[in-house]
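The full complex has more chains than appear here; those shown keep their coordinates.
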Amino acid sequence: MHAMTMPMRRLPRSPVVEFGDNILRGIGQVMLQNNPISGLLFLAGLFVSSWQAGVYALFGTAVATATARLLGAPAASVSSGLYGFNGALTGIGLATFLHHDLTLLAYVAIATMSVTVVTAAIQDSIGAKGYPLTGPFIVTTWIFIGGVYAFAGVLNAALDSPHLPKSPPSVHVPLGLGDIVTTVLKGVAQVMLQENVWTGALFLTGIAVGSRITAAAALIGSIVALALAWALGARPDLIRAGIYGFNAVLTAMALGGVFFLLHPRIIVVTAIAVCFSTILYGSLAAILRPMGLPALTAPFVITVWLCLLARASLPRLGELSPTAPGTPEENLRTTRPSASNQT
Amino acid sequence: MHAMTMPMRRLPRSPVVEFGDNILRGIGQVMLQNNPISGLLFLAGLFVSSWQAGVYALFGTAVATATARLLGAPAASVSSGLYGFNGALTGIGLATFLHHDLTLLAYVAIATMSVTVVTAAIQDSIGAKGYPLTGPFIVTTWIFIGGVYAFAGVLNAALDSPHLPKSPPSVHVPLGLGDIVTTVLKGVAQVMLQENVWTGALFLTGIAVGSRITAAAALIGSIVALALAWALGARPDLIRAGIYGFNAVLTAMALGGVFFLLHPRIIVVTAIAVCFSTILYGSLAAILRPMGLPALTAPFVITVWLCLLARASLPRLGELSPTAPGTPEENLRTTRPSASNQT
């Protein structure tokens, strides 16, 4: 995770290799993986779906990382990808919703310089023990998507994106059994706003490189979200596009082993949190629709922040919280739950 | 109040009696009363208006209280009803706006488990000296009402609720003198989203059991709100339904004696705060309408939070703030205002 200290060979490296490593880790951190190989697989997944998504992810990570370095951010937080992954997502987000041209490139440059300041500001607001998660991406992307409705020079390319549904589909095709595998994988791909089965598979592989438990959590989160959204009667076209999955995927990964130790109690809490984040996605998407904004990963951030904040008042959550979150495997090795002193 | 320590017979009690006591206090705390008899009268008031409201209040309080216990919340905060009253309101809120069936029961179960985590998170965010008030209910209910617009399986039963007015009434009947008593009582009943005169009377009785001053404050708050809403030209059908009253009732009770010592200066501040919360209700209801959300008790929470936060910078407010808020009568007995050292 963001604060994770992963042992690595600290040979002297050239600045170019260092910067490349920063960028790949930045992209890796989008899925909570602090290692360059995961980042490389995620990047491959992006390019499989859309070359713009891949290019803007690289561009966004590079601009945000360079800005953080120029403004003197501590080397540890830059090299762990903290600044980079919000830059990556902001680049992808704007490339997904807006039309690619030179104006967009300048627009994304301002956005991804800004996201570094937003990240630092959120980090300072929530304290050293808090995690900005994808909060800086959400705030910055909302601001720059909202600008599209004011500036005719920035073209809205995605009025028919499933993230901004304008009207119910004319032909209502119910979900079939054959949709399950593709929907579950698209749920993983939509974490970076892509609707592509192979992207989802590459993302899952990249996650498994860092942690098999987290990969399993992502898969199960996507399945639970699909089942719940179907049971509650969500729009089948949106379910099929993976729209109901990506917040559940992130919530399952973050709570199921990374920010809390794997434990039967945490598995129950994570299951309810995954349901909560799925309902919150439907709700937030509806609430934000009049304003023309997509919900993005806000349901994930809100759900995880609520669970992390609640630790102080609910000791049976707090006692299962590792001091320096790493992969679920690392957490189980390094932390052992303190004895519960509450009844 | 929430932090109030009310002397009670501490005989050893069976867990069932203890849990029943928790639930009744939880319902009592909706109107700032930490005693089971008030809770019982409030529950009676709910059943007089709607059996669904009564059943979902009990269900919500039970689920939220049980969740808090399972997650290790300190016994003192559980038994004072802190977790229960937001569960009660969330149950009532969803039962009021949504259609009762088995899906709703499952939906409310997830919501009232979540409200406990939301309560703990808000408590931690505002610090040990802050009061979550009905904030957790508002956040959770907004999320789960918003979900209705995304999930066809959860039926919206309240498109014609005065809390979510869709259009001006076709026949505009002006307020008459005879409306005053019923409107004032409905203003009290609407604190738990009910539009029933007898409910309002039972609520007032329940409040008077805990504190006569608070009951008087509730009554005066409802009258002031009626007068102001009428003077500013609010919609008569909404005024008549008590819609402009309930936030004023809560604000008058909370500021007029509970969170501040009764004192001529506080009476003036409370009167202005009651006007502010009434205007804020009209404003927030209009602002939230495009998103399909009701204002609920957010004007009350915002108004009281502003006054509590302002204490540090405005010493003449701060010096009248009891360290452990109880009923107005208790506060006057235990606290004496510190001498003002400001001109």
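First chain written, first letter: the chains are A and B, and each begins at residue 1.
Following the convention adopted for this analysis, a contact is a pair of C-beta atoms (placed from the backbone, for glycine too) under 8 Å apart; a residue touches a chain by one contact, two chains touch by 3 or more.
Since the model is a prediction, treat every value here as computed from it, not as a measurement.
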Full complex stoichiometry in copies [only 2 chains shown in place]: 3
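The rule is short, and it goes like this: only the chains that are shown with their structure count from here on.
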Touch list for chain B against partner chain A, complex: 68, 70-75, 77, 103, 107, 110, 113-114, 116-125, 142-147, 149-154, 290-293
Residues of chain A defined as touching chain B within the complex: 229, 231-235, 269, 272, 275-276, 279-287, 290, 305-307, 309-317, 319, 340, 342-343
